[in-house]
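I'd like to ask you about the structure that follows.
Every protein chain but one is kept in place in this view of the complex.
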Amino acid sequence: MNEIVMNNEVIVYLLSETLLYILLFIASIVTVGVLKKWNFNHFTTEQFTLENRSYLVMTIILFAIVLKIILLPYFVYTINALSDLVPGAMCGAGVIKANAYGNPLLLIKIVILFLSGLWLSINHLDLKAKCYPYMKMKSWFFLFIFLLMSAEFLLDILYFTHIETTKPVSCCSVIFGQTAGVNSLPFGLDIPKLLTLFYLLFGLIVLTILSDMAWLSMVASLLFGVVAYYAVVYFFGTYIYALPTHKCPFCMLQDHYWYVGYAVWGLLLLGIFFTLDNALISSLFHRKTERVKKISLLLLGLFVLLCSSYVVVYYLKNGVLL
Amino acid sequence: MVILENISKIYHEGTPQAFEALRAVSMKVNPGECVVLSGVSGSGKSTLLALIAALDKPSRGKIVVNGELISKLPDLHASAYRAKTIGVIFQHFNLLESLSVEENVIVPLIHSGLHLSTIDSMAKKSMELAAISHKASQEVKALSGGEKQRCAIARALVHEPELILCDEPTANLDRENSLKFIEILHALQDLGKTIIVATHDPLFEGLPFVNRVLHMEDGQLECGKNE
Partner (left out) sequence: MKNSAFLHFLTLLLFKQRSKHSGAILISVIIIFLLSAVLFLSSSLQYTLLSTLQRQGDFTVTRVEAGKAANTPTAWVDDILEMNGVSHVAPRVYGRYFFTPRGKSFLVVGIDFFDEQNTQALEALVKNIDLKNFLSRESMIVGEGVKHFLEAHYFKEDFTFKTPKGTFKKVHIFQTLPPEANLLANDMIVMPIDLAREIFGLHENEVTDITFNVPNDAEWDTIITKLHLKFYDVRVVDKREVKKAYKNLYNYKGGVFLILYLVSIVTFILILYQRYAMVYSTERKEIGILRAVGWSIKDILKLKFYENLIIVLVSFTVGVILAYLYVFVWSAPMLSAIFLGSSNLENHVSFVPVVTFGTLGSIFLFYAVPFLAAVLIPAWKISVTPPKEAML
């Protein structure tokens, strides 16, 4: 445990998370104060102070989300670097599985980023209006996100302090590969069906975004996220590694693959986020979201293009598919 | 253009030190008018001006400027209102001493979304109007009182506001500069601006271009000379 915690990257990571958590804790206390006493129609100095304090919360959350966006790839980089210290791990996949906290931690990080992004959208709308119509709603929303952030912080500490450097872990070939079982794809899909679903869902998202069908685009994008994960790990990834048995979501984040993993997962996550954002804002708040639509289409389009290009390039270079 | 309805401002409300700076003030200023608020210091004229400029919020009542209710605006909107509609000239000039005249003048336009070249030309125009172009690159701290005031005027005009508010503008000027200032005000009124001046300077008495003089005492408005 000590060797892990003494690792330079882990120290930097935990320090950043701790400082962030302290600031967010302050923000949560201020938010509780705002919730208790907020009344836009009062003209007291107290009310004006509350408005000023809400700016503090906004600033802290904005700082936190920017930092968490940077810390997520840094977290991945850190666990990749730890793979040398954990026996059996060749990349981050093994390190994540070193204890039970790894996967939930990763998942909760992504969820928090999504929710924080949505909070910022709502905040933007709230500021544009002339009477802070969403102040109470966004305050409760932030408190909920803060609960998740507290869980994340706890998981961070538990995860890093429970990585054994003496117990071997499975490598990604065991977790994801042939040895993991006959078919690790959900719902009994096989590769051709998975790919059909992949491209179909992408088409559906494009259609639903362009025709303003908010709820449908939301459902489609969430489904697409799950399908895309499997598609990348079990199909597109093999073309990135040029090895039909190498199935791993983490190895593509390493330098010998030109860090393309960051682009792949980044585009996917951002694309889904903006689709959800667009859906929520246009349906719940009835606002026009032309720019957000364009961004989400662009990001998801680039993602699909990037993944497909690896297959196409491989075929052109070698004349066969894997 | 400017309508005040039953405006009250109470400092430290609810405490023993509560102080009523304005009591149920109602007034109306029409577009293109030049109105002088006269009264001794402490009568509440500066407070009133601050409320019209949305620099502060009233405890009670309504303020409507150009059809927009500005007494209850959140900060983002209040500052947008200030940046678009109002130009304020202060008694103590309130310039950024370490910057030059031109740099001070462009401050209101920095977040306007305009291109730097547009901002520069607007600043030039404004400085010419205020007769301070010859000192454009000079640091403010090296200017005389009258020059500083003209720099403040240029800044107040650069974004072409409709409403100009002056709070004791001649209090720190000598007679010659005060007269120059009044000349500029006249020119501004000719351009169609609405002007409200809060002052107890006797030079403002009997000016031909002033439409009304409203007298304030103890936080209340008294009827005064009408046009």
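Should a chain be cited, it is by its letter among A and B, assigned in written order, with residues numbered from 1 in that chain.
What we mean here is this: contacts are C-beta pairs under 8 Å (C-beta built on N, C-alpha and C of every residue); 3 or more make two chains touch, one makes a residue touch a chain.
A quick note: this is a predicted structure, and the numbers were derived from the prediction, not measured.
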Note to self: What shown chains come into contact with the chain that's not displayed?
What the structure shows: A, B
Notebook entry, point to check: In the complete assembly, which of A:A81, A:M213, A:V260 or A:L280 touches the absent chain?
Noted result: A:A81
Next item on the list: Consider the whole complex, including the chain that is not shown, and state which of B:A24, B:V64, B:A83 or B:A171 touches that chain.
Entry: B:A83
Next item on the list: Would you mind spotting which of B:M1, B:A24, B:L55 or B:A136 touches the chain that isn't drawn?
Entry: B:L55
Next item on the list: Could you tell me which of B:V40, B:L69, B:L96 or B:L179 touches the chain that is not displayed?
Entry: B:L96
Checklist line | Contacts of chain A with the absent chain, listed as residue ranges | finding: 3, 6-9, 11-13, 15-16, 19-20, 22-23, 26, 48, 52, 55-56, 59-60, 63, 67, 70-71, 74, 77, 81, 84-85, 87, 127, 165
Next item on the list: Could you please point out the chain B residues that touch the chain left off the display?
Entry: 50, 53, 55-56, 75-76, 78-80, 82-84, 86, 88, 90, 92, 94-96, 98-99, 103, 106-116, 119, 155, 159
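The working rule: only the chains that are shown with their structure count from here on.
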Checklist line | For chain A paired with chain B, centre-to-centre distance based on mean C-alpha positions, whole Å | finding: 50
Margin query: If we count contacts the way the header does, which residues on chain A are in touch with chain B in the complex?
Written below: 40-41, 43-45, 48, 51, 55, 127-128, 130-132
Notebook entry, point to check: chain A touches which residues of chain B in the complex?
Noted result: 13-14, 57-60, 72-77
